[in-house]
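For chain A:
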Amino acid sequence: MVILFFILISASLAYILLPLAGENYWPFVSGGTLAGIQTEKKEGVQAISDIDFEFEMGKLTEEDHASTREYLKRQALPALKMERDLLNRMGLNPRQEISKKLKQDINKEVLRICGKKLSS
Partner candidate 1 sequence: MRGRQATIVFSVLLILLAFIYLGFLGMKEGSMYYLEVSEFFARLDDMGDGKVRVNGRIIPGSLNYNTDTLNLSFDLKDKDLEDAPRLNVVYRGSPPDMLEQEGVTLVAEGSYNREKGVFEAKKLLVKCPSKYEKKGDEV
Partner candidate 2 sequence: MDFGRYSLLFSLILAIFVAIGLTAGLRKKDGRFIDLSYRGAKAIFVFLTFATSILIYAFITDDFRIEYVAAYSERSLPLFYKITGLWAGQKGSLLFWGWLLSLFTFITVKRDEKNLNTLFLPYVLVFLNLTLIFFLVLLNFVTPPFELAPIFRSDGNGLNPMLQNPGMVFHPPTLYLGYVGFTVPFAFAMAALVTGDLGDWWIKKTRAWILFSWVFLTLGIIFGGWWAYKELGWGGVWAWDPVENSSFMPWLTATAFLHSIIIQEKRGMLKIWNLVLILLTFSLCIFGTFITRSGIISSVHAFGQSPVGFVFLGFLFVTLATGIYLIWTRYDQLKEKNPRIEAFLSRESTFLYNNIILVGICFATFWGTIFPLISEAVKGVKISVGPPFFNTINSPLFLLLLLLMALSPLLGWRKTSPKGILKNLVVPVSLTTVSLPLLYISGIREFMPVFFYSLSVFVIVTLMREFYLGTKAGVKNHGRGWLASFRRLVSINRRRYGGFIVHIGMVFIVLGLASYGYYQYKEDFGLVKGQEVTVKNYRLKYVDLTNLDRWNYESVGSLIEVYKSGEFKGTLKPEKRFYKKQEPTTEVAIMSGISEDLYLILGGWNGDGSITLTVVINPLLSWIWTGTGVVVFGIVWAVLPTRRREDGIDVIEKEVIMRLKGIGAE
């Protein structure tokens, strides 16, 4: 039992310290990614769809609905524009299935274009 526990501790120590054997690296990227932009776009569009739903239910007058919609459209624009620019640049169709390799390339492109964070 004692030996087993000792092995368990040694094994976990080895597991934890393993990364130190490798080279120094910094995996974090500090820009947006395609996925990030797409999420932002989705949320923007979803917000408009929510407003439409409220209007359908009679919660908003026509005037309120129109003005709010206009505001939300303006909010959703940048992400949409960014996504289209990106995909055009890579010669892709927005509906196309994107492979993992391609995704990485796109993300590099995102970094190159904006070089800063998109959201917040």
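The set was built so that all candidates are chains of the complex that A comes from, given by their letters.
Throughout what follows, a contact is a pair of C-beta atoms (placed from the backbone, for glycine too) under 8 Å apart; a residue touches a chain by one contact, two chains touch by 3 or more; residues count from 1.
In this text, all values refer to a predicted model and were calculated from it rather than measured experimentally.
Q: Pick the candidate that touches chain A in this complex from 1 or 2.
A: Candidate in contact with chain A: 2, the rest do not touch it.
Q: Give every residue of chain A touching candidate 2 within the complex, in rising order.
A: 1, 5, 9, 12, 15-20, 22-30, 32-33, 35-36, 41-42, 44-49, 51-54, 56-61, 63-64, 68, 71, 73, 76-77, 80-81, 84, 117, 119-120
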